[in-house]
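Left out: one protein chain. Kept in place: all the others.
Let's turn to chain A:
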Amino acid sequence: MSASAVFVLDLKGKVLICRNYKGDVDMAEIDHFLPLLMTQEEEGLTCPIMSHGNVHFLWIKHTNLYLVATTNKNSNASLVYAFLYKVVEVFTEYFTELEEESIQDNFVVVYELLDELMDFGFPQTTDSKILQEYITQEGTKLEVAKTKVPTTVTNAVSWRSEGIKYKKNEVFIDVIESINLLVSGFTRRMLGLIHVNANGSVMSSDIVGTVKLKTMLSGMPELRLGLNDRALFALTGRDKGKTVTMEDVKFHQCVRLSRFESDRTISFIPPDGESELMSYRINTHVKPLIWIESVIEKFSHSRVEIMVKAKGQFKKQSVANNVEVRVPVPSDADSPKFKTSTGHAKYVPEKNLAVWTIKSFPGGKEFLMRASFGLPSVENDEMEGKPPITVNFEIPYFTVSGIQVRYMKIIEKSGYQALPWVRYITQSGDYQLRSNF
């Protein structure tokens, strides 16, 4: 059905640890993995699925490791990738960092986890909080009495254990919205020598929001989250205030999906501690929060001149923090000179970027940066890519979509009062403005 075996390899292709789940693929097949990958890389055509004979390798890369699943069946590929990423998540929760050393330092636990995460190619319990209840790193301290299967493992509520206690019952809700933006660029050619680049129009923009929880609640609380969801309002017939149309919503395992499907109610028993409750996608066009106008003039064999104007197109009361405008420059550029109306700019040669940083950028304001670079008289023959200008920022206390938490109802049979806290933040996602270099 899915994986026959799972391997963790270092960058040289050496097996650090592996687990054979089904025994229908020769474990030595893994030796073909790296050579295959190298060949693909040479051709510039890597692919997350490779095959050798009738063995298929499905792989992901994490830090200095390859995680590889082998199979010789028509396996469920999306399940395998979802599983491999889950393995990364679990290992990271256990060892803080998942890398070559942490595998070796913890090989006993790694084996135990691999045994518990998957059986005969079927993924089993992959919730790290629950796993930590019966697979602990302190192996030697393990008392026989303690090592019972938590009933949670097989419960319908497989993500929360019973008997959790807090003195103060609270839940923290973070609503985080990321803006993805793609703006086209165009080039004008002047005198055949100078290339002027400027930005064009918005090609696509969307918002990906997530609702994260930090739950510090006792017992088995029933929670209900109310958002200003347009579909919900339409359903209940109420019509006050601003609502938001969510294009697509994805929920944590704990949310009752059929309930949401029928009446848009988000009801759940939350996992303890931190978790991502939901994510959503919004298609509505919004004005780019930070608009960049750039003119990049390239005088061949002589210099590049860059002018970047950044404009905060959001409410005056809000402030964007840690704004970073990253402008690509030719790889053979030298002797940078900068002039900024605010913040400071620097040249990062290893990334071929000019990076302009503004710590605090109030809404409605406009700033300017000029840079110039020298170019060698003998031009670089190699074709260079045309990386886009990218922008990073975050704006606290604000959601660009206008989404709001209207209520969070918390009901537990012991009847305690619990406090929900809400925080909003908007940040840049994939925020790209195409340039033509």
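Just so we're on the same page, contacts are C-beta pairs under 8 Å (C-beta built on N, C-alpha and C of every residue); 3 or more make two chains touch, one makes a residue touch a chain; residues count from 1.
We adopt the following convention: contacts and distances are computed from a predicted model.
Candidate names were "Annexin D4", "Nucleoporin NDC1", "AP complex subunit beta" or "Auxin-responsive protein", and the UniProt protein name of the unshown chain is "AP complex subunit beta". Looking at A:125, A:161 or A:294, the residue that reaches the missing chain in the full complex is A:125. Residue-wise, the contact with the chain that is not shown comes from A:112, picked out of A:112, A:170, A:305 or A:412. Listed for chain A, the residues touching the missing chain in the whole complex are 1, 15-17, 20, 22-24, 44-49, 51, 54, 56, 58, 60, 71-79, 81-83, 85, 101, 104-108, 111-112, 115, 119-126, 134, 139-140, 142, 144, 147-149, 153-154, 156, 158, 182, 184, 203-204, 208, 247-253, 255-258, 260-261, 276, 278-279, 281, 383-388, 430, 432, 434, 436.
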